[in-house]
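So, subunit A:
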Amino acid sequence: MTAAVELAGITKTFPGVVANHDVDLTIDVGTVHALVGENGAGKSTLMKILYGVQKPDSGTIRINGETVGFSSPSDAIARGIGMVFQHFMLADNLTVLENVVLGAEKLHGTGAAARSEVQAISDRYGFGLDPDLLVEDLGVAARQRLEIVKVLYRGAKIIILDEPTAVLVPQEVDALFENLRGLKEQGHTLLFISHKLDEVLAVADAITVMRRGTTVGDAEPGSVTKHQLAELMVGSELPEPQHGDSTVTDQVQLAVRDLTYVDSFGRTVLDSVTFDIHRGEILGVAGVEGNGQTELVEALMAIRPSTGEIELGGRAVTGWPTRRRRAAGIGYIPEDRHRHGLLLDSPLWENRILGHAYEQVAVRKGWINRGGARTDAERIVTEYDVRTPGIDTTARALSGGNQQKFIVGRELSGQPGLLIASHPTRGVDVGAQAAIWEQMNEARRAGLAVLLISADLDELIGLSDRIQVMLRGRLVAEFDPRDVTPQDLGAAMTGAKESA
Partner candidate 1 sequence: GCGSDDSSSDGGSDSGSESSNALDCTAAEGDGPAVGVAYDVGGQGDKSFNDAAAAGVAQAVDELGATCTEAEAQDGEPESAREDRLRQLADAGNSPILAVGFLYSEAVNAVAPDYPEINFAVVDGFDPDDEPNDNVAYLGFAEEQGSFLVGAAAALKTEADHIGFVGGVNTDLIKKFEAGYVAGATEVNPDITVDVTYIEESNTTGFNDPAGGQAAATGMYDQGADIIYHASGGSGAGVFEAAVQAGEGMWAIGVDSDQYQTASPDEQEHILTSMLKRVDVAAFDAIEAVSNDEPLVSYQVYDLAADGVGYSTSGGYVDDISGDLDDYAQQIVDGEIEVPTAP
Partner candidate 2 sequence: MTTTAPEPTQSPDGRIARLGRGYLWLLVTVGFLAIVSTVRVFSGAGQLNSVGTLQAALIATCPILLAALGGLWSERSGVVNIGLEGGMILGTWGAAYFTYFYGPWVGLIGAALMGALGGILHAIATVTFGVDHIVSGVAINIIAAGAVSFLAEAYFRDLQGGGIKQLTGLDTPPRIEIPWLGEAASDLAGQGWFFVSDLSAVVGALTNGLSIMVYLVAGLVVLTWWVLWHTAFGLRLRSCGENPQAAETLGVNVYRYKYIGVVMSGVFAGLGGYMLVLVSSSGFVTGQTGGRGYIGLAAMIFGNWRPFGAAGAATMFGYTDAMQLRSNDAVHALLLLVAVLLFVFAILRLRQGDRLNTSLYAIIGVAFLVWFFNSDSVPREFAGMTPYVATLLVLALGTQRLRMPAADGKPYKKGQAG
C-alpha cells in the first residue's frame, strides 16, 4: 500500500534559522498520525510546506505515491489536502458560509446549494454551526469546528490539524476526537499536532517526534508513556508545575466586590463577581474561553468600564484609571502579548517602559529615563534568560517564548503587590514554561498575590492555591487544587456540574 504522504529530505531555512533540516516523514492512508515537538521544532513549517504555503529549499513531497511540487495552497487543495492552522484563519466580518465557500466556490456556488452542503456537514458531525452567522459572533470552539468544516467542505482526504485543541476544554476535545475517529473510518488520513501529550496518546495511531527542525524518531502510542514522549521531545526531563509549600497569608491584597460589566448590547458579561486574594496566594480561575475571564481581567485593569468595588492592599482603587492602578502595584501579563503587551516595532528597552511609565527606573518627572530603562532591560534579559542579541533589538524579532519571558520579567519588576496573569505560558515551550512558573512561585513566596487565568488545567492545578470556576460571567464553583482532576474542572466549566 502506498503511503498517503511521503516527505523526504525536506529542508527549509529562513534568514538565519534552519526551520526544517532533512526531514523524512511517512504517513499511512487512513491513520491518525501525530507530530509532536517543542516550540520552534519546525512542525508548523513542515506542515505549511506540505500545504503549499511555503516552498521547501530542497526535498521531495509525494502524495499517494506521486511526486508533486506545490507553489501555492491551491495546488495542495487540488491534491485533496486540507489544513487547519495553528491560528485561526477566519475573516471575522464574513459569515460562516462565506468563510467556508471562499476559494471553493466552484464546488457548490456561493448560494443555497452551498448553504445546504455546509449545513449537512455541520449536522453530520454534530457541529451545530449556523451558516449565516458572522464569524465574529462565534466562540472559539465554534471557530475551531468551522475550520474543520472548511477542510471537509473541500473534500480533503488528507487533513492536517495544527494544534486544534489548544483552545478547547476537555469535553470539547473529546467531541473533536470522536469526529476525528469518524473521519478516519471514512478513509481520511489525519495529521495531528499537539503539545498535549495525553491527547496524542489517546488519539494517534502513530507518533513522530521532531526536535530542532528535524524528525528524531517515531513512537508507538501503545507502549510509550507521556513522560518518555516528553523526554524525546526536549531531550531531557519534563518539567511540571511545582507548587511547593503554601505561602498564603491572611492579609487580603485584592478584594473584589460585585464587579459587574454590561456590554454595549446590554448583555451582562460579568455578574457580581466577588472574591479575595491574599498575599502569597495564587488564585486560579478556570473557564471556557468567552465566559468573562478576559473581561474580568480588563475590568480589574480599568481597561473596561465596570461597576462594583475593588480594593488593592487596603486602598479603594475603584474609579482609578489604568495607569494609577498599575502604579499602585499591579503587574499585568496580558493574554495576547502582541496586542496588549508589546510594542513590536520598538526596541526591548523601550518595551521596558511600556506600562511602567510611573516607575523611577523608566520615567523621571515626565522625562524618559533612558539609562535606567536600558539597565533594567539588561537585567531582565539576563535574569529571565531572554534570548536576544541585545536590548536594541525590536520585540518583533524575538520568538514568542522569549517575548513572553521579557514580559514576565517586566511585570514582576518594581515589586508589585498583585500580578494578574492571563495564560502566562500559552504557546511557550517547556523550558520557558518552567522558568516562568519558577519566577511566579518565587514572587509568591515574597508575598505576591496572583490572579492566574489559564486554559491549561494542569498549570492551574499545579500552581494555584485555590481554583475558582467562571461560567457565564459568574464564579460558580471553588476547588482545592490538591484534590481536583482536570475532568472535574472541565465539568464545572461547561456547567455540567453547575450545582457543585
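One rule holds for everything that comes next: a contact is a pair of C-beta atoms (placed from the backbone, for glycine too) under 8 Å apart; a residue touches a chain by one contact, two chains touch by 3 or more; residues count from 1.
Basis for inclusion: all candidates are chains of the complex that A comes from, given by their letters.
Treat the numbers as computed from the prediction; the structure is a model and nothing was measured.
Only one entry among 1 or 2 touches subunit A in this complex, and that entry is 2. Against candidate 2, the residues of subunit A that register as touching in their complex are 44, 48, 51, 53-55, 72-74, 77, 83, 85-87, 89-94, 98-99, 101-106, 109-110, 132, 134, 136-137, 150, 162, 263-265, 298, 303-304.
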